[in-house]
Structure formats: C-alpha cells, structure tokens
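The complex is shown incomplete by one protein chain, all other protein chains being positioned as in the whole.
Coming up: subunit A.
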Amino acid sequence: MNRSFNKSQPLRPLELDAVEVKSKYGAEFRRFSVNRVKPGKFEEFFKLIMHIHRIANMEVMIGYADVHGDLLPINNDENFSKAVSTAHPLLRIFIQRQEEVDYSNFGTNTLTRKKKAVVPLRNDLNRKRPHIRIGMPQDFRPVSSIIDVDILPESHRRVRLYRHGSDKPLGFYIRDGTSVRVTPHGLEKVPGIFISRMVPGGLAESTGLLAVNDEVLEVNGIEVSGKTLDQVTDMMIANSHNLIVTVKPVNQRNNVVRSSRISGSSGQSSDSSGSGSFPAITHSPSTATVSHSYAHDDLDSDEESDIVIESSVSRPSRRSNTSHVHLQTSSATPSPPSPPTRPQSRPPSVISTASFHSQPSLNGTAHNSLSYRLHRDLNLQQPHYHSTSTRESNGSLHKILSSLRTDPRNSLALPPGGVEEDGMVITL
C-alpha cells in the first residue's frame, strides 16, 4: 500500500496552487498539502492519510469541514476534489475510526459498503437538521425514482422501485376500487386498482412516492385497466425485482411541473435520446428518497440473471447436499446473485436519510437506455432535459428543486382523457 502510494502520489507541497491540509486523528494532527488543481484520486489520498497517521489496516472514515462548517465525508474522487477545491484556505480533515463514527454528525457511513453490515443511519431523528444533507453516489443503492416525467400527464407519476439486494419488503397492498374518469360522455365510474396500505418501514413507504389511495394505472408499462386485482398482483410480483408503477397520486400537490424552459436553460439536452429522469424528492424530512442507480445495475436490471451452480467436483452425490460448488452467474450481467445463496457480498445499506442528489455522470446512459426501452413505442423524440447538475454548481441543484416545486394550477388542470382530478378517490 505504502509503496504504491509513494510511487504515484505527486505531492508538491510548495507550489502555489497547493492546498494546505490539516488532518486530525484523535488528538494527533498532521499537516501536509495537496494540489488544488489536480488533487488526484481519492484512493491515493486515502492511502496518504493512512500512511501519514500510521493507521494502515484500520477502518477509518475521512471527513472534512466544508465552508459552512458542516462535516462532510470524503470517500470518492468527486467529493475529494470538491473538498480540495472548496478548501478555504485550509482543508480540515477529520479521521474517525469506523466504530466510533458519530453518524449524527456525519452524513453517511461511507466505507461500509464492502465491509460491514448496516448500522442504522437514522438515529438522529431527535436532532433535526434543517437542511438537506447530501450523500455520495456510490454509497447509495437506488431505491426509487420518478421516471418519464416528460411523457406522462402531470397528474400521473411513474415510480420505479428497485428492490435488488434489499432486505426491505416492498411493503404495499393494493385493492379494487372505483375511479371517476372524464369521457366525452361525461363522468364515468370505472373500476380501478388502488394502493390500499403501506407497510411501515417498507420500501414503498420509505420512498414517499407512493401513498394510500393512489390509483395504479400501469405496471411496467402495461395498463391495468380491465385486469383483475389478482392479475395486477401477479404482474407486480412478477416484476418485483424492478417494479415500475404508474400511479395517479391521490395527493396532487407534489406533482412534478413539466417545463421545457428549464431544460433549455440548463443547456444539457445534447445527449437526449430518451426522456428525462427525475429523482424523487420528499415532502417531509422524515421520509426520504434517494434516486438513481449504478450504471451497471441499470443496464440490465430488467434482466434478472438466474444463478447456475455448477458442480465442479464430479463425485457421486448420494449426499449431495454438501457437495462442493462454486458460484457463477449465468448471463453476462454483473449484477449480484440472489440474496439467499450468495455470500454476504453486499450489505444492505439502506439509505433513508432525507437527502437528495442527482448524479448525471453515472446515471445518464443507464436511464436513457431504460426509458428508451420503455418509450420507443411512443416514438418520443422531444428534447429531454436532464438533471445535469454537478456538485460544482449549486445553481443547477436549485434549478431542479424549483422544477420539482408544486404548481397548484397545474395539478388541478385536467389532462384530456385523463383521470378526473379532485384529489380524492371515490370508493363506494
């Protein structure tokens, strides 16, 4: 470790664009500097820290104090370069041992992903922090997202729930009901499927994107009208690894307002081959959502790969229960194998802090491929706008937030042929 660091780390502490670093581990301080323009890779920085503090082989977490005095984590290239670039003038680093990390101060549990089982992240309910905290892309597993905002009526919401690798139950129930639709002949009562119950702590509830009495309109692109409750149940279960439900939310006040002006001003429609993708936001700090996914997860998340265990040892298996096996996934998808048989390869790091982030660089292609697939039959080629904000520009974040702001006028508008909207479902 140290050797490799020594070879590669281009430390030039005396240059002008150097950033002074003050690193604190327990009561010990170390001072050194990094290049502000080319801070290098996080991995190298991490090794440097470990080296300097002589704490190799310890599980530690690195944080820094940002300009606002908040403690933020450093655990990848991006936030490392962010930390270096915003250091003013001193970059104050805090090193904490993994087991001592105070999560209430610290945004997230960064390095646990590959190493440790989850520690409840939300023991800070009493100590409310007023602002949105931002987590790191890699640390999060996507749990849900709002997709296809640009092609759906504003009163509808298409929610994608990612259950891959999660131990959380999907956690909702559906029921039969009656909804009122506007037709050329006036109002018409039609049977519909509604969300009837949320399991507390379930995935569906924790996303905040689905609510009791939301009407289910589509399941993975297939309309549910004319289908029985049992059919819709079976469809949802069959798609449960990657469930996309289109609902008409009973509460229409949090609708996404579509506006292509935002898209234009962001100037990021260059690679628009599909449709926009909106991360979920929350209306209360306690329910939280995190959106987006890893590119590789997304590429083929529609494709579940079955696990094939091949017996490498040819031996009579009268007692084959214990025969030696090695695991291999059958298809080309690198997604993790099924939970029960695989070793604990990925701890179910459940993300539920009230955080929001967007990460275009990672999710762009992935989402496009998905939404492309979803909508090529609609043949939509309208320029989509993209959540292109990067961490460098706080402005773009605000843009997205503003685009997600409620517009009461819009939510009350009746899309032609759509569902009659008065915010409540009529159930007889």
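The working rule: contacts are C-beta pairs under 8 Å (C-beta built on N, C-alpha and C of every residue); 3 or more make two chains touch, one makes a residue touch a chain; residues count from 1.
Keep this in mind: contacts and distances are computed from a predicted model.
> Can you work out the missing subunit's protein name as recorded in UniProt? Choose among "Mitotic spindle assembly checkpoint protein MAD2A", "Lethal giant larvae homologue 2 domain-containing protein", "3-ketoacyl-CoA synthase" or "Pescadillo homolog".
"Lethal giant larvae homologue 2 domain-containing protein"
> So that we can see where the missing chain sits, which residues of subunit A does it touch?
Counting over the whole complex, subunit A touches the hidden chain at residues 163, 169-177, 196-197, 204, 219-222, 224, 227-241, 243, 304-311, 314-321, 323, 325, 330-331, 338-341, 373-374, 376-377, 427-428.
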